[in-house]
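All protein chains but one are shown at their positions in the complex.
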Amino acid sequence: MTLLRNILIRLLTTLVTLIGVAVIVFVVIRVVPGNPIAMMLPPGATEADIARLQTQYGFDKSIFEQFVIWLGGVMQGDFGTSISLRQPVAGLVLGRLPATLELSIFALSIAIVIGGTMALLGTRYRDTKTEGAVDISAGMALSIPDFLWGLVLILLFGVLWPVFHISGRISPALNIDFNTNFYFFEALVRLRFDVLADLIGHMFMPALALAIPLAAIIAQLLKQSLKETMHLDYVTLARTKGYGENHVITREALPNAILPTLTLVGVQFTFLIGGTVIIERLFSYEGLGNMAIDAVINRDLPLIQGIVILFALLFTIVNLVVDMLYVVLNPRLRHA
Amino acid sequence: MRDARGDIRRPIGLRLWLSGGWLTLLALGALFTPWIAPKDPLMQDLFLGRMPPFWVQGAEPGYLLGTDSLGRDVLSRILYGTRLALIVALVAGTLTCVIGATLGLIAGYYRGWPDRIISRFVDIWMAFPPVLFAILLIAVLGPGLISIIIAIVVIDWTRFARVIRAEAMTQGAMDYVASAQVAGRTRFGTMLTEILPNVLPTIVALLTLEMGIAVIVEAILSFVNLSISTDSPTWGGMIAEGRTSVHQAWWVLVFPLITLFLTVLSFSQLGEGLKDRFDPVLR
Partner (left out) sequence: MSGYLIIRNLTVRLRSGPVILRSVSLNVAAGQVHGLVGESGAGKSMIGKAVLGTLPRALQITGGEIWLDGVDLLSLSAAERRRRIGATAALIPQDPLTALNPSKRIGPQITRRLIDILGWTKQAAEARALELLDEVQIPNAARVMRSYPHELSGGMRQRILIASAFAAEPKLIIADEPTTALDVTVQKQILRLIAQMQARHGTALLFVTHDLGVVSKVCDTLSVLYAGKVVEEARMQRFFMRPIHSYSRALLSATPSYEDPLGSLTPVSDTVIEEVEAEVRWHDARAGT
């Protein structure tokens, strides 16, 4: 009962946050000095062009009126029309979303595998050179942002030892017609392993660039939390029962050490999603982030607005999922 | 115990020296660019396009690190790009630091309503992902150097405010602050003479880290062509150009990338090193 109420409260606050973001985005774009239409148009547009567009986009009304009209549209799934691409924003943005989602989730999986392995190794061989190596590599990985890792990976695995694709999402030569934009998921369901391999070949480099900093954070946090747990009495007790170090770490310590890491990983995952903006650009990956940069360069305000709100939605969903996962994994809260 | 500590300390010292050395070198390079740059960074020579660096066969004498597709000297362009990168690092870093640290100091020391207002703002800021914030700001402000600096300051002041607030709160609870006040100092005076000197090391460490962030933000924005006008050389712009021709002329990408990499690494290592040095408790 309490759990259900907590979830409801969370959902409500999420909604409030989203509306807040929408208001901020809407107002910031319009309140800042300078005519928004002038910002949209290429230099050299005539006064008549400006006036025509102003009426078309409703900029001649008051901000409040504009917001009500816009919000009314949003409720019906209408986020306006992109200026540079002359198509409805909702369709454009949702069409690109799957690419970004697949990339982010793939990156998250890589980060969990690498970071988790490093944490477990560092705990298994604690106070040895291995732990030192884990600490140093995690420290290095963290002091370099994903953008630079992306460039390093391009040089290493795109040029020096070209084993992965360094641009695009899929090879154009592939013979497949997708029904959805979830290429990876669809290829998996249709058991097209050739396509799957090609998709991974494209996704691996950008995903790894995004994953490296997150993997380092996971390695540091999880290792610290594991090492603290290793001193606790129930771990000692498990040792006296005849269990070996590996079992003690993975079965006794890990389930409890994951919890404190989880919340922070959630926050970091939203940063990772934010990072897709520049990484997609770097690897010419046709996702939401790449579109966002084009929108900024073209000053396509309706599109920017749509993308920012969709990103905000993604972030809040991630936070919501993390909160719920926390409850599911923590027996104390599960029964509360 | 002392031996073990010494073991930890030594590599930190080395790290500090290496990062400090690289940044000093960079600063000198930026200061004396016009005198040491071998070529005009904007001078194009289409007959000398994509010349490799000096140790590779077919290199053109005088172009140490080779040329880009338009025949411009890579070394000179890196040097001029350094000026911009360091200007952004200094200006944006300092402004962010001054604004953020001041607000953090006030919130942490005065507590009460100033703290409530500032902390609320920090919370809202934290909920807003920085990349989106940057996109929005650049979209609104338009591309350019000033926009980049404003964007960095607006987005990152919370980093200082949060940490310095916490530090000021701890310091404010210490006995020596109370005794300073008993001795008749004003609150504001106590903040400046008692609290500020004690949080200064943290501020310096954070400032160093922030400069690294500013450098990378500038590079990213010039990479996507949202920084200053296209004809002034920037590291990010060079990287963008090198990225497209990486299979034909790797050096156009590699040299600015190495410079950027070392700079970002140095700032963060220096910042972390200073943090460790100043804060024995953290170790």
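Odds and ends about this structure:
Read from first to last, the chains carry the letters A and B; within each, the first residue is number 1.
What we mean here is this: contacts are C-beta pairs under 8 Å (C-beta built on N, C-alpha and C of every residue); 3 or more make two chains touch, one makes a residue touch a chain.
This one's a predicted model, so the numbers in the text were calculated from it and none came from an experiment.
Counting contacts over the entire complex, the absent chain touches A.
For the options A:102, A:146 or A:252, the residue in contact with the chain missing from this view is A:252. In the complete complex, the residue from A:11, A:232 or A:321 that touches the missing chain is A:232. Of the candidate positions A:5, A:86, A:129 or A:332, contact with the unshown chain belongs to A:332. Although one chain is not shown, part of chain A still touches it, namely residues 127, 232-234, 236-244, 247, 252, 255-256, 329-332, 335.
Heads up, the rule we're going with is that only the chains that are shown with their structure count from here on.
Between the Cα centres of chain A and chain B there is a gap of 25 Å. Those residues of chain B that touch chain A in the complex are listed here as 127-132, 135-136, 138-142, 212, 216, 219-220, 223-226, 239, 243, 246-247, 250, 253-254, 257, 260-261, 264-265, 268-269, 272.
Residues 17, 21, 24-25, 28-29, 32, 34, 39, 139, 143-145, 147-148, 151-152, 154-155, 158-159, 270-271, 273-275, 277-278, 281-282, 292-293, 295-297, 299, 301, 304, 307-308, 311-312, 315 of chain A touch chain B in their complex.
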